[in-house]
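Note that this complex is displayed minus one protein chain, with the remaining chains in position.
In order of appearance the chains are A, B and C, and numbering begins at 1 in each one.
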Amino acid sequence: MKTQKASITPLQFMFSITCFLRSSSLLSSFFAPISKTDSWLVVLIASVVCLPFLWAFIMLMKAFPGKNLIEINDAVFGRIAGKIISAIYLWFFLTLTSLNLRDLGGFVGKSIMLKTPQIVIITVFILLCAWAVSLGLDIVTRYSVVFVILSSIILVVTIAATSNHMRLSNFLPILRQPMKNIIQSTNIVSTIPFGELVIFLMIMPQVNIKPKKLGRYFLPGFFLGAFLITLVVARDIAILGNTITIFAQPSFETLRMVSFFEVLTHMEILFAILLIILFFFKISLLFYVSMLAMSYLFRLDSYKPLILPSAAIIVVYSLIIFKSKTKHLEVGRETAPFMWFIFEFLLPLLTLIIAYIRKLPQKEKDARSKEAASA
Amino acid sequence: MKLSRLLLCIIIIMVFLCTGCYDIRELESIAIVTGIAVDSTQHPNMIKFSVQIAKAEAIAGKGGGEKGGGSGQNSPVMMMDATAYDLEDALHSLRHDNSRELFLHHNQVVIFGKALAKQGIGSYLDALLRGHESRLEVPFVVADGDAKEILETELELEKISAVGIQRMIRHKAEISKLFGTNMLLFAAKMMENTASSVAPIIKVMDEEKTKRLSLTGLAVFKDDKMVGELNEPQSRGFAWLMGKIKASTITIDTKKGKAELEIISSSSKIKPNFNDGQKLDIKAEIEGFFDITELRGYENIEMEELLDLLVRMTKQEIQKLIMSCFKTCQNLNTDIFSFGEYIRRHHPNQWEKLRPRWDDIFPAINLSLEIDVTIEDTGKISLPPNLKGEKA
Amino acid sequence: MILILIIGFSAMLLIDLPRLIKAKQLRLFIVYGGIYVTAFTLWLLFLLRIPVVSPFTLLSDFFKHVLNISY
Partner (left out) sequence: MYTFLNKKLRYMLRQKEDEAQKKQPDNEEKLITGNLTADLELIREMMGTSSDIKVHEFKYGENSSQKGALLFIDGLVNNDVVTQSILKPLILSKSLNNYQAGEMKNTLDIVKQTVIYSGDIVERHTIGELIEGCLSGDTVFLSEGFDKALVISSKGWDKREVSEPQTEPVVRGPREGFTENFRTNTALIRRRIKSPHLRMDHLTIGKKTDTNVCVVYLEGVANPDIVDTVKVRLKTISTDSIIDSGYIEQYIEDHPYSIFQTIGYSEKPDVIASRILEGRIAVVVDGTPFVLTMPMLFVESFQTAEDYYIKPYFASMTRLMRFFAFFLTVSAPAIFVALTTYHQEFIPTTLLLTIAAAREGTPFPAFLEALIMVFAFEILREAGLRLPRPVGQAISIVGALVMGEAAVSAGIVGAPMVITIAITAVAGFVVPDQNDAASILRLILLFLASVLGAYGLVLGFLGILIHLASLKSFGVPYNSSLAFLKNMQDSYIRMPLWTMTKRPESIAKGDIQRKQYNTPPSSEIVNNAGSMEDN
């Protein structure tokens, strides 16, 4: 198997985490109706709750420098069990990609392209992602810095523009709702946007920096992303107030309220374009990670030949994954948090614990030192 | 390698070709809707949905040939209406006898007839909020009488009357933000559990030959039914109580002379005290800042004395305005001041106790006012010029 | 629609074939063939409107009804 050459800079890595989180800010339609006007608080709680798990990711990475998730599974669980767990991860990555594709199709179909069927929107999009993925990780993540800066500027501009519709008293009855709602939406937030950072375990060996210092780039990227999401949700609540529960896409509704000088009023095309660009970044990163996982699972030389057929699978998978939009919402709210919780948090934690039980990091360290000595 | 690269390009182009243009809508194939009016008809649950469509060439004037004006065929707008059970059917039936597709994105105003408002407009609002093409910040007005007639009246200043109405509402809202409401605010108010909101009323004033539109007073809604009306002074009182009045003036009429004070800004703080749940009384601290814009009469009076007199009289005037508005709302049992919402937000635990009996607590609220008036500035001259000058 | 599907899949084959031959790794052939066939069958089923139960809904129903862990 090809050893991964360190192809992306740490700055790119940090900002791709932020861009990844920022692009899932549209998913507020999942947890907003549940936690109503306290959604912004829920995002903060969730980012604190899943800190230990992120710490587990970093420890896993430090324990196995230069190895991605699939290789770690092989090393920790042995060949057969490792293969099975890696296969589960692969299915998880593919499902994530097709879920996000379906979200994109839904968003574009509802916001700017009413009558175009979903197949067309999704197929054209996946072709573009396939082209980007076939060129490698450096191209996929190169514009992460630009996208983050652009989206933060636009976020500040929209907050300024809609400030005349904002009423700060919308936040007020803080945490007056039953704890069950708060727990449920915290679970949703900590699995859908934040838990998906498990995919970064796959691309960590490709960052050209000593693994010890990677944590210094992983966490700030995460905090910046979490902060941006909180800002977005807070802006939606400030404007929509308690009507946030009835809107299918709250953050898109607020963007329709943006108006400058009473002339440029219907600006949601620009914001739709920005959200599509962010979606592009997220989906091509997910697609790249699933291709990488597939090529390591089947021990192939390169993943490039596999791109087109797996793109076809992802498209059809995203079309048949749910019978209807309502089913998508219902599953997303009720059962998905538990399922994803297992994939994103328990499995990596399990691998870490078993690794320490089998004292693998020490073996890894002295293997590394032997290599250094012999080189 | 060359062959496959060529093939790739052909395929990509082909894929794009077969995507085809599903969403294409040439500019000539759309009818731009600028105003919507919904009226009730004699038949109990049928509505008359009329739409104002802008005719492009007439407005652009095709080289400034004949100016808009005139109600003949070259008037810049065209009315179309349809009667149906609800909004969606109406929209579809409008499509049958219309060469172009209705384009609701640029709709400027939604007008509901008074009769329909009385029956309840919840379902029509829902259709408007759910539709993709309707905007949330579109202003929403109640017509005093027939909504279609409002849309038909020509405004000299504006070619398209709907745009004119929207500008009138925005101009009125400058006096106080409460006077203009849009879809979102109305929906938000309806979702509050002590739901009652307010919408401006528009009237057709027909002088001798021309018809004129004017925005007077506010319609009071309970849930989604219009239950009452506030005339101009009462709506001013409402704005005073909420501390959201900015621009308009107060006239003071005393024995010594008349005075016009312009309001610079106002604010109000509400202090409910619950005396454990039985009876709720609310103390409102209201603060007003004024400029003197006009003084008539007031011979031989000292400046301080004049100012004290004006302050005292303004306090009475504001007190009168607020009380009249509060009384009408209390007997309509509509909490347009959103006291309930305020208590829910700021004092959640008391709110648990009050909520079930809110309908009988609200009429029994006694409102105590504490008004503090400061006169900022007397304009360019201090005392009225009609002083004879014998005062040294 | 089936015609477009066939054109698409044959085009995919034409593009990937040279690279597959050059790679000369049997394992790659097998994996490619596997994915290719599953993709084609899934698309066919989808286009013929035959309802296919996706593993994701299967798993979520399993969680919901059997282990009844759900909100």
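In this section, a contact is a pair of C-beta atoms (placed from the backbone, for glycine too) under 8 Å apart; a residue touches a chain by one contact, two chains touch by 3 or more.
Everything numeric in this text was worked out from a predicted model, so none of it was measured.
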Inset, instruction - Just name the one of A:Leu94, A:Leu240 or A:Ala272 that touches the chain not displayed here. - result: A:Ala272
Inset, instruction - Touching the absent chain in the whole complex: find that residue among A:Val124, A:Val157 or A:Leu329. - result: A:Val124
Legend entry - From A:Ala87, A:Ile139, A:Ile209 or A:Leu329, residue that would touch the chain that is not displayed: A:Ile139
Legend entry - Missing-partner contacts on subunit A, residue numbers: 9, 11-12, 108, 112-113, 116, 121, 124-125, 128, 131-132, 135, 138-139, 142-143, 145-146, 149, 263-267, 269, 272-273, 276-277, 280
Legend entry - Positions on subunit B where the hidden chain makes contact: 1-3, 5, 16-17, 19-21, 23-28, 30, 32, 34, 54, 56-57, 59-60, 62, 103, 105-106, 108, 133, 163
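Simple rule for what comes next: only the chains that are shown with their structure count from here on.
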Inset, instruction - Would you kindly tell me how far, in whole Å, the mean C-alpha position of subunit B lies from that of subunit A? - result: 43
Legend entry - Whole-Å gap separating subunit B and subunit C, where each centre is the average of the chain's CA atoms: 56
Legend entry - Inter-chain centre distance, subunit A versus subunit C - centres from mean C-alpha coordinates, in Å: 23
Legend entry - Numbers and ranges of subunit C residues touching at least 2 other chains: 8, 15
Inset, instruction - Two or more other chains in contact with one residue: find those residues in subunit A. - result: none
Inset, instruction - Note which residues of subunit B are touching subunit A in the complex, please. - result: 12, 15-16, 19-20, 22-23, 105, 129, 132, 135-137, 184, 187-188, 191-192, 344-346, 348
Legend entry - Of subunit C, residues touching subunit A in the complex: 8-9, 12, 15-16, 19-20, 23, 25, 27-28, 31-32, 35-36, 38-40, 42-43, 46, 51-52, 54-57, 59-61, 63-64, 69-71
Inset, instruction - Can you check the complex and tell me which residues of subunit A touch subunit C? - result: 91, 95, 99, 180, 184, 294, 298-302, 304-306, 308-310, 312-313, 316-317, 319-323, 327, 331, 333-339
